[in-house]
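The other protein chains are all here in position, but one chain of the complex has been omitted.
Chain IDs A, B and C follow the sequence of writing; residue 1 opens each chain.
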Amino acid sequence: MEKIEEIPKETLLEIYRTMHKIRTYEETLAEWYYKGKTPRFDISAGPIPGELHLSSGQESAAVGVCMHLKPEDALIGTHRAHHFAIAKGVNLKKMTAEIFGKATGLSGGKGGHMHLFDASVNFSCSGIVGASFPQAVGVGIAAKLKGEDYVAVAVGGDGAANQGTFHEALNLAAVWKLPVIFVIEDNSWAISVPKEKSTAVSKNSERAAAYGIPGVSVDGMDVIAVYEVAKEAVERARRGEGPSLIEIKVYRLRGHFEGDPQHYRPKEDLELAKQKDPLLNFEKLLLEKGIATEEELNKIKEENIKEVQEAIDFAVNSPYPEPEEALKGVFAGGE
Amino acid sequence: MEKIEEIPKETLLEIYRTMHKIRTYEETLAEWYYKGKTPRFDISAGPIPGELHLSSGQESAAVGVCMHLKPEDALIGTHRAHHFAIAKGVNLKKMTAEIFGKATGLSGGKGGHMHLFDASVNFSCSGIVGASFPQAVGVGIAAKLKGEDYVAVAVGGDGAANQGTFHEALNLAAVWKLPVIFVIEDNSWAISVPKEKSTAVSKNSERAAAYGIPGVSVDGMDVIAVYEVAKEAVERARRGEGPSLIEIKVYRLRGHFEGDPQHYRPKEDLELAKQKDPLLNFEKLLLEKGIATEEELNKIKEENIKEVQEAIDFAVNSPYPEPEEALKGVFAGGE
Amino acid sequence: MARKLPMYKAISEAIAQEMEKDENIFVMGEDIGAYGGIFGATSGLLEKFGPERVRDTPICESAFIGAALGAASKGMRPIVELMFIDFFGVAMDQIYNHIAKAHYMSGGQVKMPVVIMTAMGGGYSDAAQHSQCLYGLFAHVPGLKVVIPSNSYDAKGLMISAIRDDNPVMYFFHKGLMGLGWMPSPPEATVEVPEEPYTVPIGEAKVVREGSDVTIVGVAKMVYEALWAAEELEKEGISAEVIDLRSLVPLDKKTLLDSVKKTGRLVVVDEDYRSYGMSGEVIATVVENGISLEAPPVRVAYPDVPVPYSRVLERYVLPDKEKIINAVKSIM
Partner (left out) sequence: MARKLPMYKAISEAIAQEMEKDENIFVMGEDIGAYGGIFGATSGLLEKFGPERVRDTPICESAFIGAALGAASKGMRPIVELMFIDFFGVAMDQIYNHIAKAHYMSGGQVKMPVVIMTAMGGGYSDAAQHSQCLYGLFAHVPGLKVVIPSNSYDAKGLMISAIRDDNPVMYFFHKGLMGLGWMPSPPEATVEVPEEPYTVPIGEAKVVREGSDVTIVGVAKMVYEALWAAEELEKEGISAEVIDLRSLVPLDKKTLLDSVKKTGRLVVVDEDYRSYGMSGEVIATVVENGISLEAPPVRVAYPDVPVPYSRVLERYVLPDKEKIINAVKSIM
């Protein structure tokens, strides 16, 4: 494994930039989510209605992985997918407009926060736990049949690793030696159910043996470690050597969704999460190692704040779709 | 592991008797199946219409496992389940009548060969690959909640081990430490698809590690080895120590179903199967070791032939159900 | 009995009361323990009955719904929660090929007293995979009873009936009727609920408003849209009868037919997809029974499109009072 010193500064700052952008985005979105929902929380009210699953605390997983991806590579996320979307290069303005339900959104407001699609960078996600795994296998088939070197990344939570699709997809990808990277983002919780009560092994990477493929568990506190592990898996896939499984241990800084009272969650667990903040950790590292100065990081922060604000402004100022749009577009090429 | 010498003769003869009974039953049934289907094979014709999946060559799996089961223990089989049914003690006459579609059948002719139910010995099976695994978990829950020491056995083929339900059920049984024995009956084929093209590991027992439970692969040529392995798993389950996974390597002596042209199957593979006949093997062993005499075995054979013939006669001579029965019994206690 | 309960509490009370009486009842599902169910339908149960009988599951709907079958085959009476009906597709085989058919296929040897309870319905921008109703699918396949309460009284009574039934019952609750603080719910759904256990029979529809000019049929939230429409129509001199089907299987044909015989006009309101579902079945049931209508029947149904996210889009496609009023007027 490369040491941090061997990674170009440019790359390290890019990692920092994206992690910070994600955090800024999520915390800003949270503020907007609660507009119209206070004093009484009403899930249907405000500029962002419906469920909202934010990724704060889990940035390292998305950035560590996506740094190795090209636009042709596909990434299929989960219900909690903003961090992967941003790291994959999804257009932030259109994504935000989508989350605000606007005509200028990625899907013109039809998809929403759990169904972000950006075909230009081969990003998609969905609200069904475990659905990403088989879909990524299909991208792998396409790569193989077309003789292309793109790869597919399927993301799932620790909860998703107990779904049948996990097993089926890993087996299929292994049997067919497809360029797929299965990423389990382990934040210890599936809503209120802790991993140790749902999962018969302590590390999902141990499950890779059931498919004869490499499996690694990596500490998401250390984005560089994630970066290195993902690099290996992506390169392996590109070389045509088949799938890998990566479990990334992260901590969920917020509720499962916004509005989650988290009664089920021990206070210490939330405290722990705050101590395990991969963004702060990386920031500290960059400064301590003298890789970046405070000024450099501040500049990045300001740029991120601006970019996020522009995305929000774009969304807020965009028109809603015409209501009749709802009836259109079920089938391609026809009405 | 016990040696064959340490197993009471009575038990060994019981094993032999059941294995031979199964073989006799299956081969007799095959004859009946083709009545009305020659010269032109017509799946809908004859006294036994529909699909018929026979288990010849796989007797050791059923007998080795079921020798340890009590009537209260549940066994949930697959589409290929006659051997397990017989070994579990399902009423042979009623079972045969069911397969002949008669009113005296286990389900009055409503179930058929793929849906044999005998509640008195907690036997059931179904035509959906992989469906047994979750169902056995539920029996395990009942045992736990009721504080009973019965266990559940779920059977699946090598093909079934790639279904999502396999993964979900093993994980759930492991997390809840339930008295369930998962049996993979590996006959190397899922219809025409060979195991090595469908399964990313050579032995499904390796998959036990993904659930932190014991996993063993055992050679079905050796029914005593199966018996020993199953004993351990059943005892473990009864002691409340949780689930196990057993893979039993057997050979399919016949087609996937009757009428299967087996074009896909290399001749050598069928030859190999004939050499790997667990019944002949056990018979030879009993004689060689002087455990039983030819006369003793012949007597058992004759008794089996008679019992099977009686079951067939019972079925053949039974009436068909009244047609209107078809409309009854969808709901309990109602119409 | 001046005690009003929101639907989510009525449901959990029904379960608790039955669990107290019958040790064979237990509950499984995702987040039904400490969380109390995402929509509160199991609130308080973990505290009362402990983690053996109130079991939080991993995310593996096939496994825990399939497990309900195994447990039922051993005399247990499992209640499982499928968090959103939208997720049925990962577990449907165990539901419709096994739980629904085991009684029949076994020639009556096996009983399947399984309650599958599940949240349905949209209206709060949860988009295409978290807003569907889909009850039509379950009513189509044999062996499942299908119930859908519209208020807390029926919710408790139908839950107790479902638990006591020896057959599998799909119990749908509409998220927008549960009376949760954080999800809009019409106050009418929160009604008086007796403390003691009682049953509402499965298979009995209810005339929730009498009228003479047109029969409006619906379930769940659509019952209120129909009632509100009826009130407006009343002002214009149109007298609408409103029927809450409450059960789709068995369907209470008598109540339905009697009403349409009387009114001569039929509007079916359906938050499930329009085609090949409930709305068609209700209309076909009426006409095949030879009831002569004074005007063609009308469906006010969710159109055959996935549920869009944006509020303006979703509102446009959801059936509501206005659409019902227009439908009624179109056939007067």
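Just so we're on the same page, a contact is a pair of C-beta atoms (placed from the backbone, for glycine too) under 8 Å apart; a residue touches a chain by one contact, two chains touch by 3 or more.
As the structure is a computational prediction, the values presented were derived from the model and not from experiment.
Within the whole complex, touches from the chain that is not shown fall on A, B, C. In the complete complex, the hidden chain is touched by one of C:44, C:89, C:108 or C:264, namely C:89.
Of the options B:126, B:205 or B:244, the residue whose C-beta touches the omitted chain is B:126. Considering A:57, A:77, A:164 or A:255, the position touching the chain not shown turns out to be A:164 (whole complex).
Among B:7, B:30 or B:43, the one in contact with the hidden chain is B:43. In the full complex, chain A contacts the hidden chain through residues 74, 76, 105-111, 115, 117-119, 122, 124, 126, 128, 131, 133-146, 150, 152, 164-165, 168-169, 171-172, 175-176, 329-333. Mapped onto chain B, the footprint of the missing chain covers residues 40-44, 49-51, 98, 101-102, 105, 107-115, 126-130, 159-160, 162-165, 190-193, 197-199, 259, 263-264, 320-321, 323-327, 330. Residue positions on chain C in contact with the hidden chain: 62, 86-97, 100-101, 104-105, 127-129, 134, 136-137, 139-143, 248-249, 251, 272-273, 275-281, 283-285, 287-290, 293, 296-299, 304-306, 308, in rising order.
Following the convention adopted for this analysis, only the chains that are shown with their structure count from here on.
Taking the mean of each chain's C-alpha atoms, the chain closest to the overall C-alpha centroid is C. We define each chain's centre as the mean of its Cα atoms; on that basis chain B and chain C are separated by 40 Å.
A straight line joining the Cα centres of chain A and chain B is 45 Å long. Between the CA-based centres of chain A and chain C the separation comes to 35 Å, rounded to the whole angstrom.
Shared contact sites, meaning residues of chain B that touch two or more other chains, fall at 164-165, 168, 171-172, 175. With touch defined as above, residues shared between interfaces to two or more other chains in chain C number as follows: 57-58, 60, 62-63.
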